[in-house]
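Presenting chain A:
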Amino acid sequence: QAAQDGIYIPLLTYRTGPFADSGTPIANGLNDYFQLLNTRDGGINGVKLIVEECETGYKTDVGVECYERTKTKGAVVYNPYSTGITNAIIPKTPDDKIPVLSMGYGLTPAADGRVFPWVFNMPTTYWSQASVFVKYVAQQEGGFDKLKGKKIGLIHLDHPYGKEPIPTLQKLAGMYGFEFVTYPVPPKTMQDQRSTWEKIDDDAPDWLFMWGWGAMNPTAIKGAIDVDYPMDHFIGVWWSGNESDVRDSGKKAEGYLAGEFHGVGDDWPLFDEIRKYVIGKSPSQTPESMLGETLYNRGIMNAVIVAEAIRTAMGKFGNKVINGEEMRWGLENINLTAARLKELGLEGFTIPIRVSCEDHEGNHPVYLKRWDGSKWVKHSDWISPMRNVVRPLIEAEAKKLAEERHLPIRECK
Partner candidate 1 sequence: MIYREAGQFKTSYAADQAIFPILQDRIAVAIMMVVALVVIPMFGSDYFLEIIMINVLFFSLAAIGLNLLTGYTGQISLGTGGFMAVGAVSSYKMAILFPDLNIILIFLLSGLFAAAVGILFGLPSLRIKGFYLAVATLAAQFFLDWLFLRVDWFTNASTAIEGVPRSLFGVTITGPAATPVAKYYVALGFVLVFALIAKNLVRSQVGRAWMAIRDMDIAAEIIGIRPLRTKLLAFAISSFYCGIAGSLMLFLFYDSAEPDLFDINLSFKVLFMIIIGGLGSILGSFLGAAFIVTIPVILTNAPDLLGLPISSELAKHLEFMIFGALIIFFLIVEPHGLARLWQIAKEKLRQWPFPY
Partner candidate 2 sequence: MTTSTRRIGDTLLKLEDISLSFGGVKALTNISFEIKEHEILAIIGPNGAGKSSMLNVINGFYHPQEGRITFRGQVRRQMRPYDAARQGIARTFQNIALFKGMSTLDNIMTGRLLKMKRNFLWQALYWGPALKEELEHRKVVERVIDFLEIQAIRKTPVGRLPYGLQKRVELGRALAAEPDLLLLDEPMAGMNVEEKEDMCRFILDVNDEFGTTIALIEHDMSVVMDISDRVVVLDYGRKIADGPPEEVRRNKDVIDAYLGVSHEEMAAE
Partner candidate 3 sequence: MQGHVQTAEVPAAARPLLSVNNIEVIYDHVILVLKGVSLHVPKGGIVALLGANGAGKTTTLKAISNLLRTERGDITKGSIEFAGEPIDHMNTNELVRRGIIQVMEGRHCFEHLTIEENLLTGAYTRRGGAEVRRDLEMVYAYFPRLKERRTSLAGYTSGGEQQMCAIGRALMSRPRMMLLDEPSMGLAPQLVEEIFEIVHRLNQDEGVSILLAEQNTNVALRYATYGYILENGRVVMDGDAAALRNNEDVKEFYLGVSASGRRSYRDVKHYKRRKRWLA
């Protein structure tokens, strides 16, 4: 019924639970962009978008319930926003024929489009990003050869998500001769990190990466301040770089770095459009001050990819209510060029995105941003991941999963 009137896009969001703080701006960003398309343009190419939120609370079982409930309404794509939920629905996708877009999170090996044709994690993955961080460190230290004997730590949520970058970093440690140490933070006690920081203080790693989420982030930043860890050697994943993570520590957190793959702030024409068409108009729940916040922008970025994939699919299948399979094609053939970004009012917001049949990640560059005590500023240039390291890892892991799960391997011509 829903699917007849428009393209049905369920959003698995979490505005409640322990991770609500991170979930809310993302949900707002996603919603607002779709709402903008609907109110300003009447949808995409005249086809309305029907957006429905399903609250997961970041819980996997609830997420699966959401998935099962919404899939029968003609969902064209899922954005699960939780590595746990992503993992749980990935096996169902080939049978349900609905693609999953886990943008910059989820199961990294799913970037191998031959094994996981239905899963997309563009524009980049945790593994790629980890390699970017190491590259950055090498730059700062004066070259890869200087990495030898250095110590790099990873403080991470002790959860599938947090453990994602470990294989890559281990591999790189072997390649470049640096020592790699992990500091897991259990989700249940992420607000009590005393031991973790004592360990970090004891080991004194030269550089520290962070894969954190929710309340773990601000607590970790306080922990770093407590043990006087140098902030400019502390680099967070793109999920540890929201304003709310550092705002609380303010000046004391100055110098903290985080990875990023889209713009920060609201200096793009698109945001004016959103202000004009969306903010303050139901169902948007966004307070105006949230515009330009990191995770809000991430939501926008995610929505742009979805919308552009739909447009791509329409280019082939016609301006109609597309289905999951068509959407999958759209995602695989997406071509978000700089020119297109400009058209969208997002010039320079991110770098052009393309993926392929084999590569559902796209291996896009990442840059680092820096907290200056009151706001984020762009700190480094766009840095390309070490594809030569990451890609073989992805393929090997995907192969292993394919064997375990008896997954067919698709030929990409």
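In this text, a residue touches a chain if its C-beta (ideal position, glycine included) is under 8 Å from a C-beta of that chain, and two chains touch if they have at least 3 such contacts; residues count from 1.
The candidate set was assembled so that all candidates are chains of the complex that A comes from, given by their letters.
Given the structure is predicted, the values throughout are model-derived calculations rather than measurements.
For chain A in this complex, the touching partner among the options 1, 2 or 3 is candidate 1.
Contact residues of chain A toward candidate 1 in the complex are 13, 15-16, 53-55, 57, 60-61, 64-65, 68-69, 72, 83-84, 87-88, 90-92, 94-95, 107, 158-160, 163-164, 187-188, 283, 285, 397, 400-401, 404-406.
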